[in-house]
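Apart from one protein chain that is not included, each protein chain of the complex appears where it belongs.
Naming follows writing order (A, B and C), and every chain is counted from residue 1.
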Amino acid sequence: MPNPDFSMDIQISFGHCDPAGIVFYPNYFRWFDRCFHTYLQKTAGGHRRLCNVLDAKGIGLMDVHANFVSPAMDGDMMTLDMSILDWGNKSLTLGYLGRIGSRAVLEGTELRGMFVMREGRLRAGEMAPLRALLDAGLPETPST
Amino acid sequence: MPNPDFSMDIQISFGHCDPAGIVFYPNYFRWFDRCFHTYLQKTAGGHRRLCNVLDAKGIGLMDVHANFVSPAMDGDMMTLDMSILDWGNKSLTLGYLGRIGSRAVLEGTELRGMFVMREGRLRAGEMAPLRALLDAGLPETPST
Amino acid sequence: MPNPDFSMDIQISFGHCDPAGIVFYPNYFRWFDRCFHTYLQKTAGGHRRLCNVLDAKGIGLMDVHANFVSPAMDGDMMTLDMSILDWGNKSLTLGYLGRIGSRAVLEGTELRGMFVMREGRLRAGEMAPLRALLDAGLPETPST
Partner (left out) sequence: MPNPDFSMDIQISFGHCDPAGIVFYPNYFRWFDRCFHTYLQKTAGGHRRLCNVLDAKGIGLMDVHANFVSPAMDGDMMTLDMSILDWGNKSLTLGYLGRIGSRAVLEGTELRGMFVMREGRLRAGEMAPLRALLDAGLPETPST
């Protein structure tokens, strides 16, 4: 992932770790999710604004995978890189790489859909309008 | 607390514990909250039903306290007792006692309010209608 | 998964859910992990005992995957089935199926290794001794 679309630093803390002294693995997925939502926040005003504009219920998970390469522990600073790997008609694939310095901690992917209510059922909606909003970015604040 | 209003068993697991091998303390509050919500579920059909009937946004926290008496660890079965300690006009005080067998693990209290939207603002509403619904319990399923 | 090796019921609670009103997905992995550890507890006295007997640091994650089929929400009772899918020389593959009644919520797999300290490094150890202990079960309590 030479050019991630978004990166954030995670200060690994005591409470993230289990009795073996390493990160309790579900926490990595809380960070995947937080990374994506922070990206939405910085790029397009956040999940709530996007859902309002797009009349969607949420941009949620359909599939997730992670491969744990090496452990992280209390005191480590992990950089989490996120890349948009693929836009499908009704899905978005995100890639994640967590690393401490140059050492890989984990790699993973999320497959997300945008869920909309149609004819009384929750369905995966078209992704093109979401993509357009993310590409457009936030409107400029008028200078006067 | 000789006669708790509700009790649940919590199987303490590896992932609830920190590198010192004991329960990471914020988990106790997840269990307080789960105990209260399970009580609502069993007694009156759950938080969502109650909020719909009462036109409320939620029955949430105003204040919380806990005293940690002894540690719990992976493999322990903790019984969590909940008692309704006091109904105020606009609040409800709940008491909690966690124990492993006869050994106390923690004691705590939650002060909760029922939040309603009035004149565009979120306010603590009157508790009497909630109390009445909890006292009434679930409607009987008709026997035929 | 017609004959799971272990099953547990998860009462989905308010605090497990996100602003879209459905389970926040990292929680499913907390339940995968809890299911496996509860299985160890019931079958062989728990993770700590096994690690002591086998001189291991932990039985942890190498890879995980989940596919989210339908949402779960506050008030749902989810049954989580766990099956031992495969024993490798240095790994164990576990399959999970979460369902509410007959409706599938998610399917997933965990690939776990048993980590041991050898020559100053943490390595994946042989799984045969762990398998033997799980097959043997807990020693009978002598009747006198």
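Here, contacts are C-beta pairs under 8 Å (C-beta built on N, C-alpha and C of every residue); 3 or more make two chains touch, one makes a residue touch a chain.
All values derive from a computational prediction rather than experimental measurement.
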Contact with the hidden chain (one of B:13, B:27, B:41 or B:83): B:27
Chain B residues that touch the omitted chain in the full complex: 18-20, 22, 24-27, 29-30, 33, 48, 57-58, 60-68, 71, 115, 122
Contact footprint on chain C, counting only the chain that is left out: 14-15, 17-21, 24, 26, 74
In chain A, positions touching the absent partner: 11, 13-15, 30, 33-34, 37-38, 41, 46-48, 74-75
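Going forward, only the chains that are shown with their structure count from here on.
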Dominant interface by contact count, named by its two chains: A-C
Centre distance in Å when chain B and chain C are each reduced to the mean of their C-alpha atoms: 28
Centre distance in Å when chain A and chain C are each reduced to the mean of their C-alpha atoms: 25
Residues of chain C whose C-beta touches two or more other chains: 30, 33, 48
